[in-house]
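All protein chains but one are shown at their positions in the complex.
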Amino acid sequence: MTVIAVVLIGLGAALLVIAAWGVIRLPDALSRQHAATKAGTLALALVLIGAFLFVPTVEWAWRLGLILAFLMATLPIASHLLARAAVVEAGLADEMRDAPRVGDEPS
Amino acid sequence: MPRLLAAAGLSLRFVRAVFLSGLQTVAVILKSGRPGGTPPPVALVRVRFAPMSARGAALLGSLVSLTPGTTTIDIDLERRELLLHVLDASDTDALVAGIRQDFEPGIRALFGREVTT
Partner (left out) sequence: MIGLATGLLVSGAVLAAVLAGLRLLAGPTHADRVVALDIFLAAAIALAVAASLGTGRPVFLDVAIGLALVGFVATIGWARLVQRGQQPETDEAPR
């Protein structure tokens, strides 16, 4: 159990570094935002699950669950607003209006 | 009870989608982060979604945002379109198919019957 926990926490730490690496290397603010918010939250989810496997008690479990729930509930709203701000700041409003429609019609 | 099952199925599909596209996003970052690597083909695209209530559309937008690789920028309820920013736009058909298969059935089971606003 502790081995799985260490592996999960190690993966989470590595993913956090990869997310920061993406923030450095990706070409524009919108792409960087993908790396930061999504990969960052996935990394934290792995770390939190790993921490729970280390100390599987109630008083740890509800706190870890609450952190994960807050992150999951707030991330879409924050990333939505930040993406809109980035689009406006990058002057992509026209591209936003003329964005092509992809995929078939829904059933 | 069917609603409970739909919610459970949606959650499981969501977790699977997050991990699969998380791996994809990591691959994109590592590929474009190497010295001399190519930046990913980013794109802004619109995707039509099935008829559902405003609350369902909000949930769909949130789930799409939480899935790595796609960010919801705008939800157009009148035209039933999501405006997405896609990190790796080399295969948008698979992306749309993923949204259709993973998220829409569960959300329609939960929110599809309400009046569309």
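The chains carry the letters A and B, assigned in the order they are written, with residues numbered from 1 in each.
One rule holds in what follows: contacts are C-beta pairs under 8 Å (C-beta built on N, C-alpha and C of every residue); 3 or more make two chains touch, one makes a residue touch a chain.
Everything quoted here is computed from the prediction, not taken from an experiment.
Novice: Considering all chains of the complex, which shown ones does the missing chain contact?
Specialist: Listed by label, the shown chains it touches are A.
Novice: By the contact definition given up top, give the residues of subunit A that touch the hidden chain.
Specialist: 2-3, 5-6, 9-10, 12-14, 16-17, 19-21, 23-24, 29-30, 32-33, 36-37, 40-41, 43-44, 47-48, 50-51, 54-55, 59-60, 63-64, 66-67, 70-71, 74, 77-78, 81-82, 84-86, 88-90
Definition applied: only the chains that are shown with their structure count from here on.
Novice: Based only on mean CA positions, could you tell me how far subunit A sits from subunit B in angstrom?
Specialist: Comparing mean C-alpha positions, subunit B is 14 Å from subunit A.
Novice: Give the list of subunit B residues in touch with subunit A in this complex.
Specialist: That would be residues 18-19, 22, 25-26, 29-30, 32-33, 37, 39-40, 42-51, 61-63, 65-69, 71-74, 80-81, 83, 85, 87, 92-93, 95-97, 100, 104 of subunit B.
Novice: Help me check something: in the complex, which residues belonging to subunit A touch subunit B?
Specialist: Touching subunit B from subunit A are residues 15, 18-19, 21-22, 24-28, 30-31, 33-35, 37-39, 41-42, 72, 75-77, 79-80, 83-84, 87, 92, 95-96, 99-107.
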